[in-house]
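Every protein chain of the complex appears in place save one, which is left out.
== chain A ==
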Amino acid sequence: MQQQLTNLSDKELISRARRQNDREAEGVLMERYSHLLVAVTMPQLHKDSSLDPSTIFPVLLQRLSASLKTQTIYKASEWILHIQKGFLGKPEKNTPFYPSREVRDLLHIENLVDKATNNVIDSNELMLRLEQAMDRLHDEEKTLLKQFYLENKSFADLSAITGQPRDKVRAQLKSAKGKLAKLFMNQGYVK
């Protein structure tokens, strides 16, 4: 059972944990993100020596488990980071999670691309629309996206070209992709 569940997607595991109250699916999801949770929490553990990992992580897991059943989750990574930050920032307050509009748009386009892979007509239409959306971007953003996604340049290469640190390059890439997604989504209204 465990083996079968590990092959399932996050979405499927979340729906199983919710609808069928499947604790095993929930466990598989937590286990999948446990190393990221630990890695993200490590700086706080170093900063505040009073924090005990043996008490913090179980409580964090409980909070995640509670929010899993009630809140809308588009991307598990976004949700886990939100809960972790909320817990460590204000442990007494249970901050609810609302998925961002950008993430929802991104997920929508990702699903469209996934579906279009087997359909030539759909994929051609999608490509055309994406190119149209790309044309509306600023030149800097367009070149950055083209260099990163179409020319397969790494963060290090881009930072060397632009002369900016990796964090900034990554942030620029993220914002450019977000804009592209927004433009793509709003194309229907522009037409």
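Quick note on the criterion: contacts are C-beta pairs under 8 Å (C-beta built on N, C-alpha and C of every residue); 3 or more make two chains touch, one makes a residue touch a chain; residues count from 1.
Everything below uses one rule, namely that contacts and distances are computed from a predicted model.
Asks: Out of "Putative zinc-finger domain-containing protein", "ATP-binding cassette domain-containing protein", "Iron export ABC transporter permease subunit FetB" or "Cation/acetate symporter ActP", what name does the UniProt record list for the absent chain?
Replies: The record names the chain that does not appear here as "Putative zinc-finger domain-containing protein".
Asks: For the chain left out of this view, which of A:Leu88, A:Ile109 or A:Leu183 touches it?
Replies: A:Ile109
Asks: Which residue numbers on chain A touch the omitted chain?
Replies: 21-24, 26-27, 30-40, 42-43, 53-54, 57-58, 61, 75-78, 80-81, 106-107, 109-114, 116-117, 123-124, 126-127, 130-131, 134, 145, 148-150, 152, 154-155, 170, 173-174, 177, 180-181
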